[in-house]
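Missing here: one protein chain of the complex. Every other protein chain is in place.
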Amino acid sequence: MKKVLTGNHAVSYGAMIARAEVVAAYPITPQTQIVEKLSEMCADGDLDARFIKVESEHSAMAACIGASASGARAFTATSSQGLALMDEMLHWASHARLPIVMANINRSLGPPWTIWTDQNDTISRRDTGWIQFYCESNQEVIDTMIMAFKIAEQVKLPAFLTLDSFYISHTSEAEELPNQKLVDEYLSKYQAETDLDPTKGSPAYGSLTTDQWYFELQIKMQRAMEQAYDIILKENDLFEKMFGRSYLPVEGYRTDDADYVVFVSGTIASTIKDAIDRARENGIKVGSAKVRLFRPFPKAMIREMAKGRKRLGVIDRNISYGSEGAFFTEIKGALYSQSEHPEIHGFIAGLGGRDVTVDSAYEMIRLVVETSPEKDINWQGAKL
Amino acid sequence: MVEIRFHGRGGQGAASACTIYADAAFRGGKSVQAFPMYGVERRGAPVQSFVRLDDSPIRARHNIYTPDHVIVLSETLMNTVDCTAGIKAGGTLTINTDKSVEQIKKERGLDGDYKIFTVNATKIAVELGLGSVTSPIVNTAMLGAAARVTGTADIKLLMECVAESAPSKPEKNAEAAKETFEAITV
Partner (left out) sequence: MAKNKYFVEIKSIDDLPTMAKTMGSMMVNETGSWRNVYPVVDKDACTRCGICWKFCPDVVVSEDADGYPVFNLDYCKGCGVCANECPKSCIAMIEEGK
């Protein structure tokens, strides 16, 4: 059944059909609608979950950690400053290997105070040990909600998905709501490895670990991330078979015969397709590649996508101050070990919700096609 | 692709109007997108919201600068906001007012390359018991006008969507849409 819903409500429905058992969240613009809807669903009995009211995002994640460790499927949603406040608990969740799922609205960090989109809130959570999905559309949001639980629970790592503030969170589109019976078939009840029942002589979790074993536990986390990459591919195959929609970690658009490829994430991945079509009409062999997965970083697919191209571009809606765009760094890093690396342009666009139009996307494509890169940051659409 | 911009005031329901309109167009087989332009929300402050409609899937995810159609929920908005900004040549401008097209053209010096329609949605809404004369609820009524002027949504489907999403008086809201739809000739 297709319904017109906002991206925020797609998250709420996603949590509902994935049968989240504990929801703990604190409202923040532009995520508030997610929480409102979920609390309504819990109150109306549409979602058989415990809704825990908390006094901060830090507590929200702490509650999810407790819930997940005791065997419940836990979900939360936040944005920007809320995610930053949660930071300590984000590390806790991943080190404790708890498959919590979270939706984060990509909202720029303040000050200056802002509610519009860029990815710095999640990009700066790069090393928290969370699987990170960047979504392009409302449909992708709802589908990723379902897949995220399944992937996270297999590798025992938490996962979050992101939605661009307003461009997805508050935008209504028609979405296919996956059939509950089919979802139940795809995603069975969460079976926790941990156990918090003292009557069963439960162990203590997360207690002091000296240098004798801490290192090895870190290796286990990295192995889980590597395993997550394979599981993401496997789960996407199954999802496609059952629901007819596919989301690869790196997805090309008109890249088959392309001499030039521009990597991009989030909603710009959607807008740029119109610019690619325009360039194709002008006879330019160019394509775009959406990078949906940031952790684990899909190095193999990036290398495959870059192979044999004349020049590449990367559009980042984020900045690592003192360096460059985060996807730009990652993509260059993935290509360094290869025998050939094409020239590559790094663009930073759309910070703080600055609109990225088809025209501005076209301008970036033009620069990739016509010029050699001169610097690591090419500010696009800024008043310089 | 057809792009519509609604002008309203915070609390007037311009954003939900866009979602309802998109829903009706979707039920009529179109690809749709509806989104508000968020400023810092204040009750009574001018706001804008948008609808995109197409027969093929919509990929554009950026703001709308050159709408085909503009719907103005109350004429007084035009005192402070340039509601005609960016209207495409040959587009339309539909205003909720008790004035005639000629009158409003003259008073406000509207001479762009767009067609103007007026409708007294306030009167229709108040007569149906939607709000009061001082604070009428006109968003649902203006949806009927939008359907008529833009020809992008079926009035029956629109009434169905209005009734489903109205927080109260669903039939009256649907009726309001129908009355403005019928009040305008294109």
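Labels A and B are assigned to the chains in the order they are written; within every chain, residues are numbered from 1.
As a working rule, contacts are C-beta pairs under 8 Å (C-beta built on N, C-alpha and C of every residue); 3 or more make two chains touch, one makes a residue touch a chain.
Since we're looking at a predicted model, the values are computed, not measured.
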Check: Which shown chains does the chain we cannot see touch?
Finding: A
Next item on the list: Sort through A:A43, A:L182, A:L217 or A:A382 and give me the one touching the missing partner chain.
Entry: A:L217
Next item on the list: From the listed residues A:P203, A:G283 or A:G322, report the one that touches the chain absent from this view.
Entry: A:P203
Check: For the full complex, which residue in A:H9, A:K37, A:R73 or A:H95 touches the chain that was left out?
Finding: A:H95
Note to self: Need a quick check: the contact residues on chain A for the chain that isn't drawn.
What the structure shows: 95-98, 156, 193-194, 201-207, 209, 213-214, 216-217, 219-220
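Methods note: only the chains that are shown with their structure count from here on.
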Notebook entry, point to check: Cα centroid separation between chain A and chain B, in whole Å?
Noted result: 35
Next item on the list: Could you pull out which chain A residues touch chain B in their complex?
Entry: 2, 4, 6, 30, 115-116, 164, 166-168, 170-174, 267-268, 270-271, 273-274, 355-358
Check: Which chain B residues qualify as touching chain A in the complex?
Finding: 15, 18-19, 22-23, 26, 31-36, 38, 58-63, 65
